[in-house]
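Below you'll find the structure I mean.
A single protein chain has been omitted; all remaining protein chains appear in their positions.
What follows is chain A.
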Amino acid sequence: MKKLLLQAALAAALPLSCINVQAAEPTDGGTLNVVVQPEPPSLMIGIYSNAPTQQVAGNIYEGLLRYDKNLEPQPLLAKSWESSEDGTTWTFHLKENVTWHDGKPFTSADVVFSVDKFLRETNSRLRQSLEYVDSITAPDDYTVVFQLKEPFGPFIGLFETGTMPMVPKHIYEGTDYKTNPANHHPIGTGPFKFDEWQKGSYIHAVRNDNYHQEGLPHLDEIYWHVIPDAASRSVAYETGKIDVLPGGSVENFDIPRLTGLENSCVTSEGWEYFSPHAWLWINNRNYPMSDKRFRQAIMYAMDREFAKNALWNGYGKIAKGPISSKTKFFDEDLPDYEYNPEKAKELLKEMGYDGTPVRLMPMPYGETWQRWAEAIRQNLSEVGIETDMVATDVAGWNQKLSDWDYDLSFSYLYQYGDPALGVSRSYISDNIAKGSPWNNVEGYANEKVDQLFDEAATAFPDSKRAELYKQVQQQLVEDVPVGWLLELEFPTIYNCKVHNLIDSAIGVNDAFGTAWIEQ
């Protein structure tokens, strides 16, 4: 018996000691090979805010703060910050040893220029939040003060690199930002410096020896490889040419095979800030979708558990309502729309649905979305709703959605940690406008919802905001303006010799400053 216990203890201790060895001191040096998909249009993160740009440029540019996986702000270019009691004056103290990649010092003048001039002109997402900012001033070289017009709940969540990147004033001031030659040779403050971009092949960045954080970065260089075909990306990883497959870069059906390889690690962390939320667009304007009971019937008809397990390999979580469970102010107590075809049929009967077929337009973002549309088509057919599939490419899909020329379609959007940044935009009636597939495309208008979202954005303190968001979630879940599907998770697959790869709430979009490779 004693022997047996000893063996058990040994068995338990063995893997533990392995982990200890692995988690030892980081070693410097090495090359990291990452996939970037698709090839970014540019690396100027202040102008181009799409995912592939940020994935590369997040290593070159930096924001004032970064966010841990619980969305708590951490110092980056700002070493500390404080707000006034009423939440309207925010003071940031900058690090004093920061230089741009060309050797010039980084100061408060760069911050004021970046936010007030550059990003206000170029970044449409930040521009909307800056409406709440009255003035941005620099009392001295290393202090910046943001004066708000009224408290703005999500304000402290705006300082991540992709949302509010710092750009060099001495290069951009007085020039046409969009055509500045520096856009082709980005200059930031980040742990890696831009070296070379072979269009169609790879982007190369090298270690910044003058980085402002002592001892970082660990890696010597990073290559982002452009491999346009999903199956070829899988092969590149299998053959060891690639160390990191960022979430979403291979087809879902390849994930179990790739994670099953020797020395292959997987994590779904690093999406907390974005919390991508998928839903079914339902065009509220036309019969039968204009009837609330029809939309509720769709919710009951969809087998979302099946979609999650069969199409997304079990990754993700069934979405309860408009706010992701990873985003602030999510309400746990919302009623569930469980999979219940009988209830769906009852609702359809009650409304007197006449069997008018509806059009279903899959999202042209790869195989998984196509299959998802087929699964939902079958779910709907089982409760008596017949659908016609509409095929498009990305540009056509954008066009049809922004012209409201659809019945049912798909989308997923980032939430940016706060409902005022990434949730309200899809439901408030001010945001009903043809010409964009990213606003209130479903055409849902409810004065009460408008008012609640409006108040919640500027309510102070957070407990008040929570109360208002609770009400708005309940209203929306009752009305079903869109059919919420899943809180998506895009697992990042990587070689286990890479450590500390995902270090913040923006995952592979953040710098690989603390990442290191076991030698």
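Assume contacts are C-beta pairs under 8 Å (C-beta built on N, C-alpha and C of every residue); 3 or more make two chains touch, one makes a residue touch a chain; residues count from 1.
The definition used in the following text is that contacts and distances are computed from a predicted model.
Q: If you had to name the missing chain as UniProt does, which of "Nucleoside ABC transporter membrane protein", "Peptide/nickel transport system permease protein", "Carbon-monoxide dehydrogenase small subunit" or "Fe-S cluster assembly protein SufD" would it be?
A: The record names the chain that does not appear here as "Peptide/nickel transport system permease protein".
Q: Who touches the missing chain here, A:137, A:198 or A:309?
A: A:198
Q: Touch as defined at the start, partner being the missing chain; which of A:31, A:309 or A:429 qualifies?
A: Of the listed residues, the one touching the omitted chain is A:31.
Q: Applying the definition given at the start, please give the residues of chain A touching the unseen chain.
A: Missing-chain contacts on chain A: residues 31, 33, 38-39, 41-42, 48-52, 124-125, 127-128, 178-179, 183-184, 198-202, 204, 221, 223, 225-229, 231-232, 235-236, 238-239, 241, 392-400, 402, 413-414, 425, 433, 435-438.
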